[in-house]
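Have a look at this one before I ask anything.
All protein chains of the complex are present and in place, except for one that has been dropped.
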Amino acid sequence: MDKMPAWADAVLVPLISILIAAALSALVILAIGESPTEALSLMIDGALMRSTGWGYTLYYTTNFIFTGLCVAVAFHARLFNIGGEGQAMIGGLGVALACLYVPWPHWSIALIGATVSAALFGAAWAWIPGYLQARRGSHIVITTIMFNFIASAVLNYVLVNLLRPQGAMDPATARFPEATHLPTFQDMFATADNPLFRGSPANVTFFIAILACVAVWLLIWRTKLGYEIRAFGHSESAARYAGISPARTTIIAMLISGGLAGMMALNTTMGEAERLVMNATEGAGFIGIAVALMGRSHPLGVFLAALLFGFLYQGGAELALWTNIPRELITVIQALVILFTGALDNMVRMPLEQLFLTFGKGAR
Amino acid sequence: DPALIYDLGGKFDKSFNEAAFNGADRWAKETGGSYRDIELQSEAQREQALRRFAEAGFNPVVTTGFSMSSPIAAVAADYPDTKFVTIDGFVDPAEHPNVLSILFEEHTGSYLVGMMAAMASETGTVGFVGGMDIPLIRKFACGYAQGVKAVNPDATVISNMTGTTPAAWNDPVKGSELAKAQISQGADVIFAAAGGTGLGVLQTAADEGKMAIGVDSNQNYLHPGNMLTSMLKRVDVAVFDAMTAGADLETGVKTLGLAEDGVGVAMDDNNADLVSEEMTAAVEEAKAAIIAGETEVHDYSSDDSCPALNF
Amino acid sequence: MDLDTILQVLDSTVRLATPLLLACLAGLFSERSGVIDIGLEGKMLIAAFFSAAIAAMVSTAETWVLLGMDLTWLKNLFPAVIWGMFAGILAALFLSGLHGLASITFRGNQLISGVALNFLASGLTVLIAQVWFSQGGRTPSLMSGGRFENITLPGAEALRDVPVLGPIYADLISGHSILVYVAFLAVPLTWWVLFRTRYGLRLRAVGEAPEAVDTAGVSVIGLRYSSLVITGVLCGMAGAYLATGLQAGFVREMTAGRGYIALAALIFAKWRPWYALGACLLFGLLQAVALRYQNIDLGPFTVPVQVMDALPYILTVVILAGFVGKAIPPRAGGEPYVKER
């Protein structure tokens, strides 16, 4: 018999954790002399009450879905991939090369090509830490952190010395050709008399992210590979017993994980900027950790958590626009959310379990 | 009301964005007007901030940093009644008549401080510390090196970049070490164009009793007696002027160089003791020559190469 | 290369290695007790901020008055920089406490707690700095009383002219701030505590087999928290050294990944104090060299600055992959101690 019903663990615990994080955030806002209620209503108003706001919220959500799935898949194999950031950067390189050097006839084909390229580049960047963990026993947490730094150096070199158009100031590539521009939500949903999503960056990549959620769900819970990844994650010795190669599984899980991180670049690079800039990833790789944790590494959970962080990002931007609250407040809120949902979750779970136990006993 | 958008470095970077803030602040104080400003946090917010401000009726919308030019080009057409200003960026005026691009001739300003560095140097070796290795910073370095060589063709210019990640703008410890390294190689004047990292450079130069050159804002006050000068980039004036002009702002492309006092060298009480009359004279002379077109300072960004320095 | 250049590179190595070493030893205590800590970065950062902020405040404050009591005498007990360091240590201890709460008391995931604390430090420092000083997440520049001065060791000047040894003593060994000496002395001290004292025996045991410690009648939780206290103190000093020793104030994100490098050094050092010294000096040396030789001209091609910049990271990976051999971490590391499932 379980101690606590599964739904309580999946829903109640994160919910209460978020509430605690929110309460503390409110205290922080109070402490810097602003009104939490006003801040909250500004955030909700800016992020959820208008289509443009949604356009931004969903844009960020798309990023976080990819990086969240990246962390989640690795988590299932009990690999802590902190390298989503670097993998996404290199994925961006893949997108840029695909968009710049292949004459695509139509955006839809370009999208497929760029997706493959982004995933391949991201996967390649994750392959090395995966390989080193599997074959040489180097700690994946450390190697992926190092690979974030190295990715940044690689990207900088490539942008400054190789891909930057002559005379340009930005360490960025040229703009991608017209044929690779992805339709935004505005292109898709706005009509002449109803200008929905005006100017917001959400684009078709969002649907790819949804597809990725479904694909990851199928992969993890419906295929033999997913079966092996989860088995390996639960018990390496059991995996060995069953003939599941730990090395192979580690490497494959990292490849998939890195590929998903790489695909994040589709959204920022192909969908939004339409060129590759230096800091296209903007820490989304790290937010992915929180997203995966909150989402309990389940695609649906990842989606919901990504939405929450998308809201935080967009709401935070609104705060920065209309108040004097420093932008770092959002970092603090994120930290609190990660802390309470990820690391201090037992603080909520333990008393809750006790509660269910007493309640359950009373009922029996 | 006008609005101001700072680039990712943030409002108080002690140099570029802070200069913009100072300009806006002065405008607000002098005219009693009010303005909104925002520090960007992510790439996608660039366009968002532009649109939100434009929709809310702010005019003009002033932005700093070359990275704003692309987003402005993307949104300008949607808000024909709003004037946009991109400082350091370039947007084609033919396509977007409601945009003012303001460019600075950093290389000429850097040239002048380079001359001063060469004249102040006793060792014949001077240093340059840049932030992240990007073309703009190379432009500074290249102009500086040319100025140094113009005074003393045998001088050595040691040029270092702090790093390749955005962290390179905020690592004063590394800045210090770079300065120490350059000092140990003989440099006695160091020009820092590296944001927060530069503070470490200036600090170390002061600690070691050498001279340093600030950037963007007038940083002479930071270490009086050790700051030879600062390479001014009058972003504050540009912002002030744009805000003063308000909705009637004249658009197009403005290049601010020595002639317009858009760039220059900072002279004040803090560095009066360090600057000899001879130096002042030479700088004035060179300035006039550049304005007159007699002296040509090569602009790194024109062809991505530098005659005076290897990258 | 002449002696002077070598000395300068080594001198720079010492300075760059010091914060790494303090953080690395901090991590050593924590991980030896079975608590993995990737929050070293955050602890250093928050300590750097508070040490600079408090040092700045104390050095500008003429008097201290609290609830009508004149506490100026208290303020004058220590110079501003020491008050700053205390504050930095306190702040690092606060994060350590949170980490303990998450990973010891509530048996949470230690890696995630570390990540969260790094975020927290990164946000809080700038936020508070902005509210307190309105200088954009920066503290005011510290004047002389607010900084650690470099110490000239006795006889340094007199001995300078002795060939080879003189300059080594005068330039390399002498002339650092007190925290550098503290950091280097912390190495033998750590070794001694770890391998020669009762506390060290228990600490090592609790990282290997907490149940053995528990059944021997020693509190696992107490031991782990105590190790986190040491971690906090050392991180606090590392942060204080960055902001008030090497620099004259705090700048956002000024730790710039040093906590992660320290962590890599710890693994490289196989969780041993003397090896930690070696590893940190190596990483310091790599950085010092990378700073001095940015574009290395190898005839047919030039090594770009980006390669030199990334070199410490690349080397870390290479070292971890090949040369550490089997770095066996403390067996109970990363696992919360659970008796009753």
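Every chain is named by a letter (A, B and C) in the order it is written, and numbering of its residues begins at 1.
We adopt the following convention: a residue touches a chain if its C-beta (ideal position, glycine included) is under 8 Å from a C-beta of that chain, and two chains touch if they have at least 3 such contacts.
Heads up, the rule we're going with is that contacts and distances are computed from a predicted model.
Visitor: For the chain that's not shown, choose its UniProt protein name out of "Multisubunit potassium/proton antiporter, PhaC subunit", "Pyruvate ferredoxin oxidoreductase", "Sugar ABC transporter, ATP-binding protein" or "Sarcosine oxidase subunit gamma".
Guide: Of "Multisubunit potassium/proton antiporter, PhaC subunit", "Pyruvate ferredoxin oxidoreductase", "Sugar ABC transporter, ATP-binding protein" or "Sarcosine oxidase subunit gamma", the absent chain's UniProt record names it "Sugar ABC transporter, ATP-binding protein".
Visitor: For the chain that's been dropped from view, list the shown partners it touches.
Guide: A, C
Visitor: Could you tell me which of C:Thr5, C:Thr72, C:Ser144 or C:Thr197 touches the chain that is not displayed?
Guide: Here the residue in touch with the unshown chain is C:Thr197.
Visitor: Hey, which of A:Val13, A:Leu182, A:Ala212 or A:Ala231 is the one touching the hidden chain?
Guide: A:Ala231
Visitor: Given that one chain is not shown, which residue among C:Leu3, C:Ala61, C:Leu74 or C:Ala216 touches it?
Guide: Only one of C:Leu3, C:Ala61, C:Leu74 or C:Ala216 touches the chain omitted from view, namely C:Ala216.
Visitor: Since one chain isn't shown, list which residues of chain C touch it in the complete complex.
Guide: Where chain C meets the chain not shown: residues 195-202, 204-205, 208-209, 211-219, 326, 331, 339-341.
Visitor: Tell me which stretches of chain A touch the chain missing from the display.
Guide: 1-3, 218, 222-224, 227-228, 230-231, 234-235, 237-238, 240-245, 353, 357, 360
Please note the rule applied: only the chains that are shown with their structure count from here on.
Visitor: How are the chains arranged in terms of who touches whom: line, ring, star, complete or other?
Guide: Shape of the chain contacts: complete, all pairs touching.
Visitor: Any idea how many Å lie between the Cα centroids of chain A and chain C?
Guide: Those two chain centres are 31 Å apart.
Visitor: Quick check on chain A: which residues sit in contact with 2+ other chains?
Guide: In chain A, 149, 152-153, 156-157, 326, 330 touch at least two other chains.
Visitor: Of all residues in chain B, which are in touch with two or more distinct other chains?
Guide: Counting only residues that touch two or more other chains, chain B contributes 133, 164.
Visitor: If we count contacts the way the header does, which residues on chain B are in touch with chain A in the complex?
Guide: 8, 36, 38-39, 41-45, 47-49, 51-53, 66-67, 70, 75, 78, 88-89, 132-136, 164-166, 301-304
Visitor: Write out the stretch or stretches of chain B touching chain C in their complex.
Guide: 10-14, 18, 133, 160-161, 163-164, 167, 170-174, 176-178, 180-181, 184-185, 196, 199-200, 203, 222, 310-311
Visitor: Going by the contact rule at the top, pick out the chain C residues touching chain B in the complex.
Guide: 4-5, 8, 11-12, 15-16, 19, 134-138, 141, 242, 246-249, 251-254, 256-257, 287-288, 291-292, 294-295, 305-306, 309-310
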